[in-house]
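Here the complex is missing one protein chain, while the rest keep their positions.
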Amino acid sequence: MAKNPKQSKTLPIYILNGPNLNLLGHREPEVYGTTTLAQIEAMCAAQAKSHGLAIVFRQSNREGEIVDHLQEARTSGSAVIINPAGYGHTSIAILDSIQALQLPVIEVHLSNIHRREPYRNHSYVSKGATGIVMGLGAQGYLRAVDAVAEILKVKT
Amino acid sequence: MAKNPKQSKTLPIYILNGPNLNLLGHREPEVYGTTTLAQIEAMCAAQAKSHGLAIVFRQSNREGEIVDHLQEARTSGSAVIINPAGYGHTSIAILDSIQALQLPVIEVHLSNIHRREPYRNHSYVSKGATGIVMGLGAQGYLRAVDAVAEILKVKT
Amino acid sequence: MAKNPKQSKTLPIYILNGPNLNLLGHREPEVYGTTTLAQIEAMCAAQAKSHGLAIVFRQSNREGEIVDHLQEARTSGSAVIINPAGYGHTSIAILDSIQALQLPVIEVHLSNIHRREPYRNHSYVSKGATGIVMGLGAQGYLRAVDAVAEILKVKT
Amino acid sequence: MAKNPKQSKTLPIYILNGPNLNLLGHREPEVYGTTTLAQIEAMCAAQAKSHGLAIVFRQSNREGEIVDHLQEARTSGSAVIINPAGYGHTSIAILDSIQALQLPVIEVHLSNIHRREPYRNHSYVSKGATGIVMGLGAQGYLRAVDAVAEILKVKT
Amino acid sequence: MAKNPKQSKTLPIYILNGPNLNLLGHREPEVYGTTTLAQIEAMCAAQAKSHGLAIVFRQSNREGEIVDHLQEARTSGSAVIINPAGYGHTSIAILDSIQALQLPVIEVHLSNIHRREPYRNHSYVSKGATGIVMGLGAQGYLRAVDAVAEILKVKT
Amino acid sequence: MAKNPKQSKTLPIYILNGPNLNLLGHREPEVYGTTTLAQIEAMCAAQAKSHGLAIVFRQSNREGEIVDHLQEARTSGSAVIINPAGYGHTSIAILDSIQALQLPVIEVHLSNIHRREPYRNHSYVSKGATGIVMGLGAQGYLRAVDAVAEILKVKT
Amino acid sequence: MAKNPKQSKTLPIYILNGPNLNLLGHREPEVYGTTTLAQIEAMCAAQAKSHGLAIVFRQSNREGEIVDHLQEARTSGSAVIINPAGYGHTSIAILDSIQALQLPVIEVHLSNIHRREPYRNHSYVSKGATGIVMGLGAQGYLRAVDAVAEILKVKT
Amino acid sequence: MAKNPKQSKTLPIYILNGPNLNLLGHREPEVYGTTTLAQIEAMCAAQAKSHGLAIVFRQSNREGEIVDHLQEARTSGSAVIINPAGYGHTSIAILDSIQALQLPVIEVHLSNIHRREPYRNHSYVSKGATGIVMGLGAQGYLRAVDAVAEILKVKT
Amino acid sequence: MAKNPKQSKTLPIYILNGPNLNLLGHREPEVYGTTTLAQIEAMCAAQAKSHGLAIVFRQSNREGEIVDHLQEARTSGSAVIINPAGYGHTSIAILDSIQALQLPVIEVHLSNIHRREPYRNHSYVSKGATGIVMGLGAQGYLRAVDAVAEILKVKT
Amino acid sequence: MAKNPKQSKTLPIYILNGPNLNLLGHREPEVYGTTTLAQIEAMCAAQAKSHGLAIVFRQSNREGEIVDHLQEARTSGSAVIINPAGYGHTSIAILDSIQALQLPVIEVHLSNIHRREPYRNHSYVSKGATGIVMGLGAQGYLRAVDAVAEILKVKT
Amino acid sequence: MAKNPKQSKTLPIYILNGPNLNLLGHREPEVYGTTTLAQIEAMCAAQAKSHGLAIVFRQSNREGEIVDHLQEARTSGSAVIINPAGYGHTSIAILDSIQALQLPVIEVHLSNIHRREPYRNHSYVSKGATGIVMGLGAQGYLRAVDAVAEILKVKT
Partner (left out) sequence: MAKNPKQSKTLPIYILNGPNLNLLGHREPEVYGTTTLAQIEAMCAAQAKSHGLAIVFRQSNREGEIVDHLQEARTSGSAVIINPAGYGHTSIAILDSIQALQLPVIEVHLSNIHRREPYRNHSYVSKGATGIVMGLGAQGYLRAVDAVAEILKVKT
């Protein structure tokens, strides 16, 4: 671990969101619920704060931009929580960025991808993640924040 | 269908084009013909006009930008015609954007992808499309415009 | 192209329909709509007439009979529109007949076969077709007639 | 269920037999037994009669003719028992006909197809059948007649 | 056949039921019906009695216990009817026990496993069964009892 | 072998041809050559005669009709030479008919199917054939006639 | 949901552990850590208590016993947390028991199974789970307890 | 290696046998020979004694019980010889128990599983075994005892 | 074709035989017959002579030596008949040598490889052969000689 | 080749680098070495200059931007050297851009992708590349520059 | 068994070794140990002698030479022990030679091939071997000699 663990805990958690997640709450609310991404951001900030941590929260529809954000987290973050959405199933570039991180990485999916279409059962991101939380809806982000807090506490 | 169908018919058809289609007419004309994308745009506009419809015509080499355009069409368009080119075979992000649309979507391919290399025989976009038109060259766009016009007429 | 293109345009378009399509309109109307095959025939004849073209319209439950009809079209038709239904997924004999044609061939499916069961995602006929139109319901036949008319016009 | 269940019970059970079953009793009797198809027909008629039911019994070597018979059963029969023989493994057209029926369908195989060559382990017909009886030799037809009688009785 | 066939007919039919079948009638009754396993046992006993036969009826959630029961049937039973439930798809140990039997074995499934999830389409037990009856609900047990009675009668 | 081998040699060789072979010589002569099926029939008759044998020569576009012809050969022929064309790749019904024959069967293909598209590399008929001759064009039929003559001579 | 949600919240959470988990802390501590299963039980009980919830904690090396425990949870529990260990990859019987539950089910794995051998990348249990938490070591149980508490709170 | 190698050699070799092996000598003797499992136990005890070693010999039809026995061997045995029978092909739980052992493990199969049905060609146990002996019938156990004796001797 | 076809006809036919064919007649005569390879050579020489042709006849157990012989045939032969035996299924080196030939090549197999084990169903040599003759036993060589004679005659 | 070969040699070589390559030298130096991308650029420029050639050197984390750069190279470059990094395994859009080039294209990978994870063994870019150089670390770029220089020299 | 079993026991055991085994002891001793092939030969000769048997010990890097040696063993040996090394995974020619033997054949591998790369998990030789011993290092040869001695003793 290149960075000083203690110092890295004072850095924010990067919470990155993939394509189409900006539509949350607006799109098929009977399926995805009425919670918007802005509300998830607020929930995550509060949960992190309760652990004495800060967050950086981003959404992007572009694979390359997510790579950029992961590279930024590499030097400016203490951990990464990523919901890669559709790119989780297809992006080795994002996996490579994650594997270049020397930080805890939690992959989050709102739905349980193993109960969906076969082409959604596989995630390249999982190959690089420390841990995975899925199927818990918006709550999954909070459990990931808790997990990161616990991992960072252990490192001290 | 969230939007008022009548109103949505007064919105333009989004015609979206994927990577490398900007080279049409310039690249291997003996294979792809000499019709440029600008000419296809003009043909589509005329054909749509003959049905009393307007179009928005875009091309992008970037997967994330096509996701943006699909999200724009979600609120500002009456239907989508998409030639995803190379991204049709690999992009679940674009499929997700299409599935979040509540509009008719016609997938167009200039060539018949089932007569090409095995890795071109499959399109994720097809999983989300209402209908598919392929192998008809530039004419395929016009048939897709006709199809959309017919579908919108039925909805009234 | 062995036949004189000009002459071939005065020959009728063969519109061939595979097994169980005679049940259209009677079978699961909530799925397949209430349009009967006779109505589709009438619609196609009118659309072809609007392009100055005639049609021959056939339906058969028998693979070998469809082969016979394709061989007949080879000498007596200007183009073929074929909805192979269940035989599209399994018949190399029909594909061989199509590849022996020297005419434009448009494959039509009422539904989008890529949104159905895996064993319906593949069509041998596609390997021999000029173009494909699917997912547009009965309208798909009309778009195929338009496509054939355009292709024959270009050939003159 | 479109037809009046009571009425449909007064209609005969269609018992359809696929290719090469006309050779039963004559072909490799050490494997397939010495019971002929005519004897099976007589056994089935007697068993059906014991339940107060009539049968129509057909054999055909032709896929399309079996489709025709299934379509006939759709309007003139109360249930279908089908031994598709070789076409069970390859015919989506027959599956489509079965799925268009709104009747109980029992698939029968003389042998247990799962103990035979790999290409005989799969049956498309099974995807459309209500129930399956296999490996019981000629007796399988009688068990299928019993099953149909029970199903029709429950429906009243 | 090691045992005297005549004698073996005076031995009971073993009817073995795999995991979760004890929940029948209580679990998702809209799917699996309201008939309980106790009722199926009573129905089977009556049906066997009508053929002059007795039954032993067991249910177990444990793969190894089912192996034990099959070994017991080997010496104390005249035939086996087995609904392996979830173990049918995964247990070679049960298949081995069945192949060590020298008795008629009928595999029963309440539902038609070929219309369910792909991982339920295959049954190892089928490789060892004499015959298979599926998709007929509780009635399937009765048809299996009839089949066994017929097979034992022929053996005399 | 049920029939008297000596007698069976006085019966004709059945030479059966599958779908689209009636187009030979007319269809893509640059690929398939200019020899017609009638000429092949004449060549075969002459070659058989040189061995003191007669032939029955048939062509059919229908799978079920080919099954009928094979069943006819079963009682009226001494051997079968079959070019199944497109049905070779897909027909288990024809394979079943061949396996019910108790005669020598030579499968012939004009082209070498292993140098063609992947879906043509496999033939079900091969599973039932005594021998296979392919890639020799029309000459292949003559070599098959020679092979049959030799096999029948050995049997005497 | 058959049980009264309010009442079900007063029932304990069943936390079930599969084969070899009794070795935790003793087996390859450099890989699996030094936390024992008894310590995990204590941690879970404390965490549940902090949410006003009780737990039942079990471990079994036997697939059928786990089925029994799941059936017990069906009537006596408010939710299930299950670490199926090796049975997750192979047991459809356990999946069936889970699908018969009408309770929230969280699947937990200590390690991230997608970073291990290919045969560990797939879990049948995932097909039935509400949510999944993996790769977080012993902490994963606590996050699952939190998740269950949140789900039960929402239900009130 | 956690245990003192010298001491572990004074511990017995665990010889574990999977489902249906209790039938050895009684079941299909023409295939599996007439040697019973009790005779194999006696042979193994004698062979071990000749090396100055003792054995514990177990058979179980239950996967979970075999896991228990393997865990017992972990602390009370010097080595394991296991004939997993049907569970070898399907049990990751047993593989996990083996991988948690820090002892030599020899997998034995009476038959050569690579000459049997495809679903018997693969053994999960092989992934964890030190060595494998198969196809030698009852003798295979003796060769495994010899191998263990040699391995333990080297360790001193 | 680099060589003068007329001249090449005066060159001998190379008949090459792969590994283990030297055992013909000695090995499992009930399976492979009692004809030895020396007898096949004599038969081939006589048959070739009847067409006015000479032969070179070789056998080798070594893949590389067969490559050498094929290269020799390239300059010194008029055609090649090859029974690659076991190397047919595995050798791309031999396929490459064949594709470098500019001569007719007939692949011969004594047995019908499609009725044998799956790993014998595929031959790389077939990808390079002009024609294939299999399943005719020793006679197959004679039919291949006839075929070569006919092909060379046409070339004149 | 549309452009004048002589002229095209005066155009620069485009050296394009895919996602995460900007981290070279900083990320896991024990694996990827300490050479930075800037140093590679300098080395390439010097090597090209030694051949009298200039370079354009780019890096991008975005698939679409790489497509743009390839299109620019199409008109402004003499050749392309591309290290597609993670996009090589997944991008058909980049392959399409390469196939639209009429220039020499050398694919470079720092590591030997065939010695890495299975999902890295395949590169779509390879389908369009003239040549491939991999496994040579930073030196691979220099060898690619040499190769391009040689190819351009030959063209003059 | 063609040869007189008694006599065959006076013939030597052929112990054949495949490619690269001549490097044993010299190559990666930390992996393969320091025992040389010459030492293994000496150990085998001594072990065979203890059973009153002689050996012939060979090593070859050439597939065809191993075929020759197997053919020699066919007439001059009593049994074969073969470590095919790399050819075990790829050689059907060697398998054919083994299947032509009428002798006991034991396949030996120094390592457990099921714990290595996927392409080493399969051995064609296993399809022809009587028994298999693997993962025991040099000791495996001794266990194979013991096994052969036992098999030959039983035959007397």
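When the chains are written out, they are named A, B, C, D, E, F, G, H, I, J and K in that same order, and each has its own residue count from 1.
One rule holds in what follows: a contact is a pair of C-beta atoms (placed from the backbone, for glycine too) under 8 Å apart; a residue touches a chain by one contact, two chains touch by 3 or more.
This is a predicted model, so every value here is computed, not measured.
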item	value
Displayed chains contacting the withheld chain	I, J, K
Chain not shown: contacting residue from K:R58, K:H89 or K:R115	K:H89
Residue ranges of chain K at the interface with the undisplayed chain	18-20, 22-23, 27-28, 60-65, 85-87, 89-90, 117, 119-120
Residues in chain I touching the chain absent from view	62-65, 67-68, 71, 74, 90-97, 100, 124, 127
In chain J, positions touching the absent partner	112, 114-115, 123, 126-127, 129-136, 139-140, 142-143, 146-147, 150-151
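By definition in this document, only the chains that are shown with their structure count from here on.
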item	value
Minimum number of chain-to-chain contact steps, chain I to chain K	1
Pair from D-E, F-I or I-K with over half of its contact pairs in common with E-G	I-K
Distance between the centres, which are taken as Cα means, of chain K and chain D, whole angstrom	55
Junction residues of chain K - those touching two or more other chains	127
Interchain contacts, given as pairs of chains that touch	A-B, A-G, A-J, B-C, B-J, C-D, C-F, D-E, D-F, E-G, E-H, F-I, G-H, H-K, I-K
